[in-house]
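One protein chain omitted, others in place.
Order of writing sets the labels: A, B and C. Residues in every chain begin at 1.
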Amino acid sequence: MNKAILLIQCPDQKGIVAEVSRFLYAYHGNILEIDQHVDEELSLFFMRAAWELDSFSLQKDEIAQKFEEEVGQKFKMDFNVHFNFPRPKMAIFVSKLSHCLFDILARHHAGQLEVDIPLVVSNHQELKSVVEAFGIPYYYIPVSRDTKMEAEKQQLELMKKHDIDFVVLARYMQIISATFISKFPNRIINIHHSFLPAFVGAKPYHAAYERGVKIIGATAHYVTEELDAGPIIEQEVARVRHHNTIPDLVQIGQDVEKVVLSKAIKYHLDRKVLAFKNKTVIFY
Amino acid sequence: MNKAILLIQCPDQKGIVAEVSRFLYAYHGNILEIDQHVDEELSLFFMRAAWELDSFSLQKDEIAQKFEEEVGQKFKMDFNVHFNFPRPKMAIFVSKLSHCLFDILARHHAGQLEVDIPLVVSNHQELKSVVEAFGIPYYYIPVSRDTKMEAEKQQLELMKKHDIDFVVLARYMQIISATFISKFPNRIINIHHSFLPAFVGAKPYHAAYERGVKIIGATAHYVTEELDAGPIIEQEVARVRHHNTIPDLVQIGQDVEKVVLSKAIKYHLDRKVLAFKNKTVIFY
Amino acid sequence: MNKAILLIQCPDQKGIVAEVSRFLYAYHGNILEIDQHVDEELSLFFMRAAWELDSFSLQKDEIAQKFEEEVGQKFKMDFNVHFNFPRPKMAIFVSKLSHCLFDILARHHAGQLEVDIPLVVSNHQELKSVVEAFGIPYYYIPVSRDTKMEAEKQQLELMKKHDIDFVVLARYMQIISATFISKFPNRIINIHHSFLPAFVGAKPYHAAYERGVKIIGATAHYVTEELDAGPIIEQEVARVRHHNTIPDLVQIGQDVEKVVLSKAIKYHLDRKVLAFKNKTVIFY
Partner (left out) sequence: MNKAILLIQCPDQKGIVAEVSRFLYAYHGNILEIDQHVDEELSLFFMRAAWELDSFSLQKDEIAQKFEEEVGQKFKMDFNVHFNFPRPKMAIFVSKLSHCLFDILARHHAGQLEVDIPLVVSNHQELKSVVEAFGIPYYYIPVSRDTKMEAEKQQLELMKKHDIDFVVLARYMQIISATFISKFPNRIINIHHSFLPAFVGAKPYHAAYERGVKIIGATAHYVTEELDAGPIIEQEVARVRHHNTIPDLVQIGQDVEKVVLSKAIKYHLDRKVLAFKNKTVIFY
């Protein structure tokens, strides 16, 4: 089904839902999903509306302008119109660990992710054969302290060439520069292998072991300049016990990472995420 | 904050959200929450809208009629208007086990439940002193095969006298008759101590032990004539292991029962539940 | 590390732990893990002991006999000695759905499963290319009502030829015959896509949708002659809501199936499972 999705942020006011739904009805849109949220503290209004395009009497490319004129201006809305076609393009960045990459490729292969994956980028060569077995081009771009800037330049050229909409860091063990991040605001999804804000930074499973926690976790978040501090999209945990060694934590944790990252990708693809400050509204 | 809540079921059609939100806006209602759901299989539309009453220009007692005239008729809606005042009245039925009863009374005492509890009814005397310590009248109505009909008659008189809105069976170990149920359609909440539809009927923890399951659960549901088959409101589970005996299962399960029942009561009180067939839509 | 694992079942008596640990110490075994369980109802004793082989003064092939003579006879033990080398051989049976298969292959590829996978057997051809990309032979053995017996004969010959220790049914949508089962008692692991004993048999996600449950699940169990009634090894659940369609349940459930099946395989491989009646003791 061809559908459009409207994501809105604006100051909270009366009558927004009435106006938005009137607009959609006026042009014969059949509403599939409608969700709203008010952040009382900030007096901010958030809304998501999805509707069928087939019966809609506006053309795809005139919706945004009409909506701006008829509704957006009045309420000082910050909004975006998305469509479920053509499918967005997602780049995957990976280092040596395969679990998240495999999981994404397997879901993609099974038809669960409505996305194109034009390429995988890695600073290592280990996962090349697997990626290519799935028929996806693999770009090996090594990164060292000296070549980091040059490597990012190459990466950005690849993103541009392949018209990439968003980037997934599937356990990519390199810091992304502010320049790169600025090209993809709230469009780089990272999986961090701890329950943030606990265990920020490197080796969180080691830190969890040292602290003797009884539950470990993983966090998917949008990447911002501050390390591991971007808006959290999804988190999940798993129970561990005293007899679990660090390698056990790694293995138990990887199962959590996979699930969390794939859920975050799904929410992002379904345009269910609205980010503001260091938070997210997720209409699932 | 004084608020009104509208719960709607009707055949799915275009324009419902637009009309409902237009109605609320026209009378200066500030929408607090709005949720909708379409059951595609049955072509049924469900909606919940909550708004502030203070600025609303219709009187409390004219809202339903105006809504019927302006919106309801047009869409053939089955709807109800609820208010968060006066507080609804809840009766608790209990037998000998105290865990669910205590949990409800403790939450009520801590101000978590926006409800009045005019009475507790029991077929046993064990819990009388505790209930009275919380300042709530306790009615002991013994039930035997021979006195069952008479006992229900007494119970119904108490419900009427205290103007009870809904009934919570907090581990009340008696079957409720069809007559009683018919007075409270989708307004009797039972907690069943298994993960329905597994282990319907008596002694589910024994049955779970015999089957060797690795997870046990509890289910809160509206009571219908068919035993343990009414619309499910909430379910939760807990992990068990081979070394857990039946008394262990009972104890682990009781913690689950408490949480599940209190969530179901909360959803019901917040008018977040729409029941249809043997299912529920829950806008949490 | 080379290690031995002893699994014991016997009537409950005093002194068993003392005797078993004395035996291991006498031959210089360094105990790594020791667990015991008493089923009070049945007066049955269960034990698992794992120890390092390197310092052990008995040869691998004389352990069982010595133990029988010195300890087993006295307590009428039913026991087995296992070793973590050579690695056991696991056959995977699959139909068309790839999620469990992929998950196992990805874990195997990442070195998480200490097992050899000499072959995958399927009654369909869809997953051939993926399996072969992982370098594992794929045997396509179609099954129809008429050819079922012949197909099982072929399967059993393959099992024999490849010296298979145990079989994993990774969503293999065919009933296994009593003859086949008898060759692998408590050595065929099936994943059933419901929270048993709820929704036995075909199409459990459809049944869960119809019943309006709030949580769905998956169950890994040993296959016995009675359908979906064998000893449960592991179960897990996931929360669903009213807006989840049957395809949603399938997708949410598949994530649970993968995790449950891989845990069951891991417990089985680590010799942590003792099955009796329709139950399991699992020393994790």
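The definition used in the following text is that contacts are C-beta pairs under 8 Å (C-beta built on N, C-alpha and C of every residue); 3 or more make two chains touch, one makes a residue touch a chain.
Just so we're clear, the structure is a prediction, and the values are computed from it rather than from any experiment.
Asks: Which residue among C:38, C:110 or C:252 touches the omitted chain?
Replies: C:38
Asks: Just to verify: which one of A:123, A:155, A:190 or A:235 makes contact with the chain not shown?
Replies: Missing-chain contact among the listed residues: A:235.
Asks: Considering the whole complex rather than only what is displayed, give the residues of chain C touching the chain that is not shown.
Replies: Those residues of chain C that touch the unshown chain are 14-15, 17-18, 21-22, 24-25, 28-36, 38.
Asks: State which residues belonging to chain A touch the missing partner chain.
Replies: Considering the whole complex, chain A reaches the absent chain at 37, 40, 195-199, 211-215, 217, 231-237, 241-243, 245, 277-282.
Asks: What is the set of chain B residues that contact the non-displayed chain in the whole complex?
Replies: 98-99, 102-103, 106, 109-110, 112, 130, 133, 251, 255, 259, 262
By definition in this document, only the chains that are shown with their structure count from here on.
Asks: Let me have the rounded angstrom distance from the C-alpha centre of chain A over to the C-alpha centre of chain C, please.
Replies: Chain centres of chain A and chain C, defined by C-alpha means, are spaced 36 Å apart.
Asks: Need the CA-centroid distance for the pair chain B / chain C, whole Å please.
Replies: About 41 Å, centre to centre.
Asks: Which positions in chain B are in touch with at least two other chains?
Replies: As it turns out, chain B has no residue touching two or more other chains.
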